[in-house]
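A single protein chain has been removed from this complex, and every other one stays in its place.
Should a chain be cited, it is by its letter among A, B and C, assigned in written order, with residues numbered from 1 in that chain.
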Amino acid sequence: MIGVGVMGAEHARILAFRTPGACLQSIYDADASRSKALAAETSAPSVAGDPLALVHDPDVDAVVIASPDATHHDLVIACLEARKPVLCEKPLAATESECHRIVEAETAIGRRLVQVGYMRRFDPWYVDLKTRLESKRLGAPLMLHCAHRNVSAPTWFDSRMSITNSAVHEFDIVRWLLSDDLVGVQTFQPGVRQPNAAGAPVFLVLETERGRLVDIEVHVNAAYGYDVVAELVCEKGTLSLGSNTLSTIKSERASGAPFPEDWRGRFAEAYRLQMQAWIRSAAGGTPGGSSAWDGYMAAIVANAALRSLERKGRAAIERPARPTLYD
Amino acid sequence: MIGVGVMGAEHARILAFRTPGACLQSIYDADASRSKALAAETSAPSVAGDPLALVHDPDVDAVVIASPDATHHDLVIACLEARKPVLCEKPLAATESECHRIVEAETAIGRRLVQVGYMRRFDPWYVDLKTRLESKRLGAPLMLHCAHRNVSAPTWFDSRMSITNSAVHEFDIVRWLLSDDLVGVQTFQPGVRQPNAAGAPVFLVLETERGRLVDIEVHVNAAYGYDVVAELVCEKGTLSLGSNTLSTIKSERASGAPFPEDWRGRFAEAYRLQMQAWIRSAAGGTPGGSSAWDGYMAAIVANAALRSLERKGRAAIERPARPTLYD
Amino acid sequence: MIGVGVMGAEHARILAFRTPGACLQSIYDADASRSKALAAETSAPSVAGDPLALVHDPDVDAVVIASPDATHHDLVIACLEARKPVLCEKPLAATESECHRIVEAETAIGRRLVQVGYMRRFDPWYVDLKTRLESKRLGAPLMLHCAHRNVSAPTWFDSRMSITNSAVHEFDIVRWLLSDDLVGVQTFQPGVRQPNAAGAPVFLVLETERGRLVDIEVHVNAAYGYDVVAELVCEKGTLSLGSNTLSTIKSERASGAPFPEDWRGRFAEAYRLQMQAWIRSAAGGTPGGSSAWDGYMAAIVANAALRSLERKGRAAIERPARPTLYD
Partner (left out) sequence: MIGVGVMGAEHARILAFRTPGACLQSIYDADASRSKALAAETSAPSVAGDPLALVHDPDVDAVVIASPDATHHDLVIACLEARKPVLCEKPLAATESECHRIVEAETAIGRRLVQVGYMRRFDPWYVDLKTRLESKRLGAPLMLHCAHRNVSAPTWFDSRMSITNSAVHEFDIVRWLLSDDLVGVQTFQPGVRQPNAAGAPVFLVLETERGRLVDIEVHVNAAYGYDVVAELVCEKGTLSLGSNTLSTIKSERASGAPFPEDWRGRFAEAYRLQMQAWIRSAAGGTPGGSSAWDGYMAAIVANAALRSLERKGRAAIERPARPTLYD
């Protein structure tokens, strides 16, 4: 484990306590007190003083990266050089060109070693949606309406970050769900608040290579709860993400179902299943989930959405040729 | 209109403003200021000083009774003697034997003139349930689970009143919905609070002539809202009353649908449609809805439920032979 | 009643049987057998041989127009000249300039006599949404997501008609719901099917004068049912149209709620309440509902949406100055 802030510590606990076949061997964090505390909590035998030392530790078979975005590129490249499977938290790297270099490095090796932590691909709700879509009982998909809502965002979380940090989850899951690529994007913003202000919602309309229309609301200050919505409109009907409702409550003049406070209440199972699948593939198979190529594509789409945000109007999404490694 | 308290005034307004073909001619209330105020509001031409005078007024073609329960018997009998159609708020009369005398009087006349205000028979939600049941797509009904919940009840509203005032609505609608009669009843009470205390819930298990099992929760202090629930369990599936939800709301960590405060928010349309149907039948047809016989049966079932409440154990429901007038 | 096809006959029945205070006096239809049959069914005393004769008939106090769109302008102008209140089915007229002339004529008279049949303004579900929005409990509105879905459309119903015939309902209700005007529109189409083909869905993104973002899916071949969806995203939560669910059903491995086949199952109550309100206003008040100005605005927005459909990209919505009559 490299990087054990909120997200990384969660990964470490999943590894240590909830993933059969996994052994949490070594932990690194820039803040050594954090790595030590977590090693104690999880009985991990080693605390690394340097992330590259951890990568090269012969007792380490595979690496999870959850350190700051700016460190991702170098660490993933190091894992590739060491030929070790790596699960890298999203984004794959801080910039589109860094993502590209990772794709090139992995392609040169000729073997897939990188998985990006777009965990929704393992979420039972999304998996069910895809299974039903692919059963073709409702015909071909025509449109997809999505919303991603958080309770609140820090003041420094502006509209650009809504795209690069939140909407990227949608870009990845939409490509996966539809087995399709994104070719154009147009970014809208309600003019009610200052454009690009912290927490101002963003609304994106995307086209896919096969002609589907996708719209995405990203609303990081939605106040009422953590809520992820998706409705696939197909030729004969629609499919929507069910809700993860444990209890329904009738009280104070309303019948209701609670929302989680944040992603932990919504995607805990997705993170666990992602880790379980990754550990299995690390023991000797091809990683499932989001590939380095997918991580690169998410960065490309995000950059196009940012261009549209700045210049208004549609931005074309230019995709380089996909190496056969990712077929 | 005889009796214009909360319920009667509502009937008067429906008659005056929302029922084509109706003309609100005369109003009586024991409190003359109330009848005068309502006559002014509804432009009713006459205020009666005596309820029997109203019944015999040649300008009055049909009578709605919403005066206190104790007055129902005499007023309904007067309407029968005057051969005028009468819509009597439930209960038909204050006692089972009074109900019986009304049935005898109407039978002697040989023509149905009495309708009892069990308005649920006109509620679009219940009507849809019955229509779907009778389509037989789900097979024969086996069980019916009901709940009747009010926000709160006055301190004098004890368990006996939960049966005689609230559960009677269920007794009537169950007989109508299932086209079946009730033959046995057993009354239960949670022992959490004082038995028979104001607002203590009552739970009834009833058997029908054709072998269906019906359970009814009556909870007049349910606190959270006015809520009427029914689930029909049939051989191939279940049918439940849909909810009258105008808006759904996501706020404060929950997704919810509001409950009405009381029956007005739930059954306004049932009252309007009941009046519309009654006015049409009063102009020259047989009344639909709940007959004097049905009102009598509700009283018989309520008395059996009261016996079971007192003595514990099952009470048989003894039904006299039904006059052919009510076939 | 002028024009008694499917829609007009429905209006005539509402007038005759379900609207207190209304008297259906005269019926005209280009097909005389149709007007005669309906006069017989509704006991209307007169059948007109000419629509203008009906307008000028001294026994006719107010006129409902449900004849073909191309006839609306001349008939509404005739009603204005006769100073008779008129409820005109949408659209107000066949072209934007015809709508404009009606607005000018009414402005010249200086009194509002025209109501356009955008009946959603009377739908209890939309009314509840607006009431809750205006209570400000959820803060200011930011975005509005809408969908309008029909089971199927005739082969001649192309994308242009999806805008001019279906989306106009949305344009009107959005302006009313938000008390705001529309200033820009961009029309998208999934490229899955032939663009502009019969039944190809249309997706519109609109901006309002006060900065709200509105998106509308119009899908006239949605196959699964008649479904109208609206979700208002506000600062503190969201408000959605509740569903008009009479029964919920558990059968064949699913729990479900039925959709109506068409608008009759969804908006019957809206049509009834629209007529009731119009009849009251016709007896001596200002019409509520959608005004001639609103009908004109719907035409202007529809034309902008058509321009965007043809040329791609955003179309500005140019609004003329609003006469004070419509404040």
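Here is the rule we go by: a residue touches a chain if its C-beta (ideal position, glycine included) is under 8 Å from a C-beta of that chain, and two chains touch if they have at least 3 such contacts.
Model, not experiment: these values are computed from the prediction.
Contact with the undisplayed chain is limited, among A:75, A:114 or A:129, to A:129. Across the entire complex, the residue among B:17, B:157 or B:188 in touch with the chain not shown is B:188. Screening A:19, A:67, A:150 or A:166 against the full complex identifies A:19 as the residue touching the chain left out. Across the entire complex, the residue among B:89, B:106, B:217 or B:294 in touch with the chain not shown is B:217. By the touch criterion stated above, the residues of chain C touching the omitted chain are 223-225, 227, 243, 249-259, 261.
Seen from chain B, the chain kept out of the figure touches residues 139-140, 142-143, 145, 186, 188-193, 201, 203, 205, 207, 210-213, 215, 217, 219, 222-224, 233, 235-238, 313-314.
Think of the hidden chain as still there; on chain A it touches residues 17-22, 124-125, 127-129, 132, 137-138, 236-243, 245-252, 257, 276.
Here is the rule we use: only the chains that are shown with their structure count from here on.
The best fit of Cα atoms from chain A onto chain B calls for a rotation angle of 180°, in steps of 5. Relative to chain B, the chain whose mean Cα position lies farthest away is A. Centre-to-centre separation between chain B and chain C, using Cα means, comes to 38 Å. Distance from the chain A centre to the chain B centre is 57 Å, each centre being the mean of its Cα atoms.
With touch defined as above, residues shared between interfaces to two or more other chains in chain B number as follows: 243, 249-252, 257.
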